[in-house]
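Only one protein chain is missing; all other protein chains are in place.
For chain A:
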Amino acid sequence: MRRLTPYLLALPSWMWLAIFLVVPMVAMASVSLQTGNAIDGFAMTFSFSNYTEAIGRYSTQLARSLLYGALATVAMLVIGYPVAYFIAFKAGARKSMYLFLLLLPFFVSFVLRTISWNFLLADNGILFGTLKGWGLLPADFHVLATTVAVVGGLTYNFLPFMILPIYVALERVDPRVVEAAQDLYATRAAAFRRVVLPLSLPGVFAGVLMTFVPATADPINAAILGGTSNTMIGNIIQTAYLTNLDYPTASALSFTLMAVLLVGIFIYARALGTENVLEAAAR
């Protein structure tokens, strides 16, 4: 009995996963191979052409999503790493305050935050309107409905998910290990490169996963900040599901996106050396 206890305790989470993850996934996989329409109903026809057609039709948006997701992830890494480093090593007693500030935006809904960016970036809004009024920007200057706006929005919205795991990894780095590197003739830069950076890689890995995946799939930023020419795959899936009621195409696209992301993550893990990452993480 005692040996079974851990499994029994884990049972609710297994049930949760089974009901809310496995069952819908199987259902969606089945839908992705059906044909029909919302009025007459769908029937299973093992129609793999759902996939080929959807990918053929929406390859531009799929590629754009991966590009935007990647751009936003790189931007988040560049902005987020120094912030995480600062909080972990330099913030001292103010650490918890900075972490709180980092989480503060979550008190406002995701959509609302994105809309406020729309407001901020509007052609004649508070920021650009004022600058244009002062003649500091040309009258036809605009950011809204461009790649910059969408990538910027994604970067802003997912940044905390990059910073937090990196912060956790850096926080675990023993300062004496860094001192040991300096004692062994490493300059500050060399100590960072050879010791701090490698030890923070598990955090970078987690941060990239936690931002790249949702950023690539996100429909909100493109819808609110992207105008008509920056549609991402998330928007297509949303429209297919909710507007066109074309469930097979939506499901096929969802699975395609998932497969592409999994392959991408796998390649990324390989490139970074999963063994090193896991080894450092297991410390």
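In this section, a residue touches a chain if its C-beta (ideal position, glycine included) is under 8 Å from a C-beta of that chain, and two chains touch if they have at least 3 such contacts; residues count from 1.
In this section, contacts and distances are computed from a predicted model.
Of "4-vinyl reductase 4VR domain-containing protein", "Putative membrane protein", "Spermidine/putrescine import ATP-binding protein PotA" or "Metallophosphoesterase", only "Spermidine/putrescine import ATP-binding protein PotA" is the UniProt protein name of the chain excluded from the display. The omitted chain makes contact with just one of the residues A:Phe107, A:Trp134 or A:Tyr185: A:Tyr185.
Think of the hidden chain as still there; on chain A it touches residues 174, 176-177, 179-187, 190, 194-195, 198-199, 276, 279-280, 283.
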